[in-house]
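Next up is a structure, given as structure tokens.
Removed: one protein chain of the complex. Kept in place: all other protein chains.
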Amino acid sequence: MSSHNEKTHLPPPLDLSLWSRLPAVLMTLGGALCLAGAAIGLAGKGIELQLFGLSWLLAFMFYLSIALGALFLVMVHHLTDASWSVGIRRFCEHIASLLFPWLAILFIPILLLAPKIYNWLTLPATDGLIRARWPVFTCAGFVVVSALFFGVWWLLTSRLRYWSLRQDVTGDALCTHKMRFHSGWGIVAFALTLTGASVFWMQSVQYQSFSAMYGVYFFSNCAWVALATVYVIAALLQRQRILAGVLQENYFYFIGVLFFAFTVFSAYTEFAQYFVVWNANMPEETFWYILRENHSWWRLSMILIFGKFFLPFFVMLPVKVKTSLKVMIPVCLWAWLMQFGDLAFNILPGLPCHHFMRQSLWMSLGCLMFMGGFLGWVFAGKFKSHPPYPQKDPRLLETMGIHHPPAVEIPGEASTPGGYP
Amino acid sequence: MSEKTYGILAEFDSPAAILRAAEKVRDAGYSRWDVFTPFPIHGMDKVMGLKNSLVGWVALFMGGGAFLSVVGLIWFSNAFDYPLIVGGKPMFSVPMTFVPSYIMMILGAAVGALIGMLAFNELPRFHHPLFTSERFALVSRDKFCLLVGSTDPKFSETETRKLLESIGGAHIEIIED
Amino acid sequence: MIFPKWTNQIPFLIPIGLALVGGAVAAGVTVYCTPKNTRVGYQPVQPVPFSHAVHAGQLGVDCRYCHSTVEKSWFSSIPAASTCMNCHSLILKDDPRLALVRESFTNNTPIPWVQVHIVPDYVYFNHSVHVARGFSCVECHGRVDQMDEVHHAKSLSMSFCLDCHRNPAAFIRPPGKVTDLGWQWSTNAAEAAKLQEVNGKNFVHDWRVESLQSCSACHR
Partner (left out) sequence: MAESTVILEELNRLAPPAELRRAPVVENNRGLGALTDKLSEFAEGKIPRWWWILFIPSAFCAMVVLPMALIYQVSTGVGVWGNNQPVAWGLDIVSFIWWVGVAHAGTLISALLFLTRQHWRTTIGRAAEAMTVFSVMMAGLYPAIHVGRAWFDWFMFPIPNSNGLWPQFRSPLMWDVFAVNTYLMVSTLFWLMGMIPDFAVMRDRAVTRPRKFIFSLLAMGWTGSARQWHHYEKAYVVLCGLCTLLVFTVSSIVGLDFCTSMLAGWHATIFPLYFVIGAVFCGFGMMLVLLVPLRKWCGLENIITMSHMDKVAKLTLVSGLIIAYIYAIEFFIAWYSGDPYERWVFGHRLFGHTYWFLGWTLIAVNVCVTQLLWFKKIRANLTALFIIGVLINIGMWTERFVIVVGSLYQDFLPANWGKYIPTRWDVALYIGSLGAFFMMYLLFVKFLPLVAIAEVKGATPQGNPHHPLGGAKGKP
């Protein structure tokens, strides 16, 4: 109610005119680096091409994780019938709808480089494990399964967006029901495709490894990094007065709390996976971690333990921090870096050289910049061409802090003892 | 004002009324007063100027202490006093100690939160001057009371009573210690 | 009001009470529940008043004469009545104290000895491997050769076993002297300790004494 609206003394809007060129700059710079990387890869005789492929995959998985996380937030919003997240829903939908066709387009280089990235595509069929995974671990299997994932995401994001945009026009409650319906089947399909994508595109870089927790682990990171992204975008839109009135101050607290919760949850999944493998000490599982506990990967794993869990955990532990943009924005940006590091921890040791290669740094940075510029440009276009938040959502009043009365009649006489029917 | 006066109690009808009353008592310059409500009133902390409760810190320290002492216990018992080879695992290692220490950290913090809450609230306190008041028993039901303590420098039986009357307090009574 | 004012003092007594009770329970368990209390000194009345002090001490009968399997088996056997009758068919032939032994011998029924030393089912203990590597009976059973009726002399607790397993060199002796319960390296205590140290190390090394400390060494 009125108490929520107290914070109207926002600082003046930022001048973002220069920043609008950022996607183009990123695309040009990143594209140049990518081309250089690809050229080196094609010219090189050793692992250069694989290195480039893995760098591309790394950047791709980074944006995929944000998009999947945003899709999850949208669906959870519908399924829980939440009101506070109405304001952040629209741009989450935009991020989620990057999944198709835009991320699918960015997947094409992975498809082309697949025999270099995934050595199981080229290994002879005498390998028992690959034979055991027939028919999925074949060229045709790879294409079909990948296509299936993108197909599901296309259907899901397009339906959710269609009804959401339609509600802007009609304001019909039917749209809400439709979106709930699609979120219902969607969350099931989402869980399965996300797990499949993480295992199939990322874990299978070292195809001998397997872990039942892997999908959950990737999911928790998706939601984590998506929440960081949402926090930053929401803060920006609040500052620019685009969402002023819709976003209350305590909604930043909610995003912050969720972000905090997923910090803990993702640490939980990672610890559980590591701990079970460490404890059982079975060679077919431990090789994955032994590789990452040695050479230069050791440093990365330490950075991840402290940077991805302990630092954000202790920074965000006090209640009030979650609404302090000065603290939270750096933490969110740090979360991007850590998510990138975590994906690198998963993907890059797939190289046969067992240590971190400096080359991969600029290569993956180039891929990251290029994709970031490209996707950012697409996102900005989507954002501009539609209202910034669902204009006629039935929960909009509630999200703006206006409580509507319950559906039943309220009897006049309050606090009369006795006579309770 | 007799030596044995504890304070003056006034009764209000709704959460909003007690909130307004508290604001007025605060604005009148009283410092030793308290409100008694059947449930926490949103916004009352701000009116009363209550700082963030230290219970969280007590829990943090108890939890941290429990964590460290269990790490110490594990090191002492399993790695120092009586090292035994079990399953080829190291005598002392971070993953192994983490689980029991972490569990005991939760226990320590939970006990800390409870003890902190009780200690800051001076509970258990079975005897309390307010329990002599018949109307006070309604606080746990649907009434909202405000008490101005006799230790308040501005306390005066007549003036305070007048103030409480003017802000809508009903059933004003003097509580004896 | 149901409680008088003094009841407000009670909360301060609660933590003290809790600490006292907790401490008492822990101390009680430490003292009364562990083998030092539950085992040491146990001395059941045996069906036949057999004196180890007379047989093993005065007469110098070797332990292995009666407990014949101790060197070869995990179990140290209790002698059959026939072993007793080797001598007692001639000596103290009609002594009423030996009635049960004779009855056992003729009827082929066991003598209901009461077991004094016992390790729990979850502990695997092998007599032969200890005796054959030079660990004397006395280490676990005490000076049985001085006991009229056998009592439990050592605690046989887990830490008792482990004390030796962690430092076998301090207890090992020449295998020939295993059943000589009073045997010492030297009558001079200082010299005995020195000899034990030097020889103990050599014995452990030469005879490859592997005193395992892993759980499954005993709990298998």
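In this document, chain identifiers A, B and C correspond to the written order of the chains, with residue numbering beginning at 1 in each.
The definition used in the following text is that contacts are C-beta pairs under 8 Å (C-beta built on N, C-alpha and C of every residue); 3 or more make two chains touch, one makes a residue touch a chain.
Because the structure is predicted, anything quoted here is derived from the model rather than measured.
Undergrad: Which chains here touch the chain that is missing from view?
TA: Hidden chain, whole complex, touched shown chains: A, B, C.
Undergrad: Which of these touches the unseen chain: A:Y268, A:F287, A:W334 or A:F356?
TA: Only one listed residue reaches the unshown chain, and that is A:Y268.
Undergrad: Touching the missing chain, which residues of subunit A?
TA: For subunit A, the residues touching the absent chain are 1-3, 128-129, 132-133, 173, 176, 184, 187-188, 191-192, 195, 199, 210-216, 257, 264, 268-269, 272-273, 275-277, 279-280, 282, 284, 394-395, 397-398, 402-408, 410-421.
Undergrad: Write the list of subunit B residues that the hidden chain touches.
TA: Subunit B touches the missing chain through residues 13-19, 22, 34-45, 48, 50, 52-53, 55-56, 59, 73-74, 77-78, 81-82, 84, 86-87, 89, 96-97, 99-100, 102-104, 106-107, 109-111, 113-114, 116-118, 120-121, 123-128, 130, 137-142, 147.
Undergrad: In the complete complex, which positions of subunit C touch the hidden chain?
TA: With respect to the unshown chain, the touching residues of subunit C are 2-3, 26, 29-30, 33-36, 155, 157-160, 162.
Please note the rule applied: only the chains that are shown with their structure count from here on.
Undergrad: So which chains are sitting against subunit A and subunit B at once?
TA: none
Undergrad: Taking each chain's centre as the mean of its CA atoms, which one is farthest from the centre of subunit A?
TA: Max centre-to-centre separation from subunit A belongs to C.
Undergrad: Distance from the CA centroid of subunit A to that of subunit B, rounded to the nearest Å?
TA: The computed centroid separation for subunit A versus subunit B comes out at 41 Å.
Undergrad: Quick one: report the Å distance separating subunit A from subunit C, using the average Cα coordinate of each chain.
TA: Using C-alpha averages as centres, the distance is 67 Å.
Undergrad: Distance-wise, how many Å sit between the C-alpha centres of subunit B and subunit C, to the nearest whole number?
TA: Here subunit B and subunit C have centroids separated by 59 Å.
Undergrad: Can you list the subunit B residues touching subunit A in their complex?
TA: Where subunit B meets subunit A, its residues are 13-14, 43, 88-89, 95, 98-99, 142.
Undergrad: What residues on subunit B touch subunit C, complex-wise?
TA: The contact residues of subunit B facing subunit C are 82, 84-86, 118, 123-128, 131-132.
Undergrad: Once bound in the complex, which stretches of subunit A touch subunit B?
TA: Result: residues 3, 271, 274-275, 278-279, 281, 415, 417 of subunit A touch subunit B.
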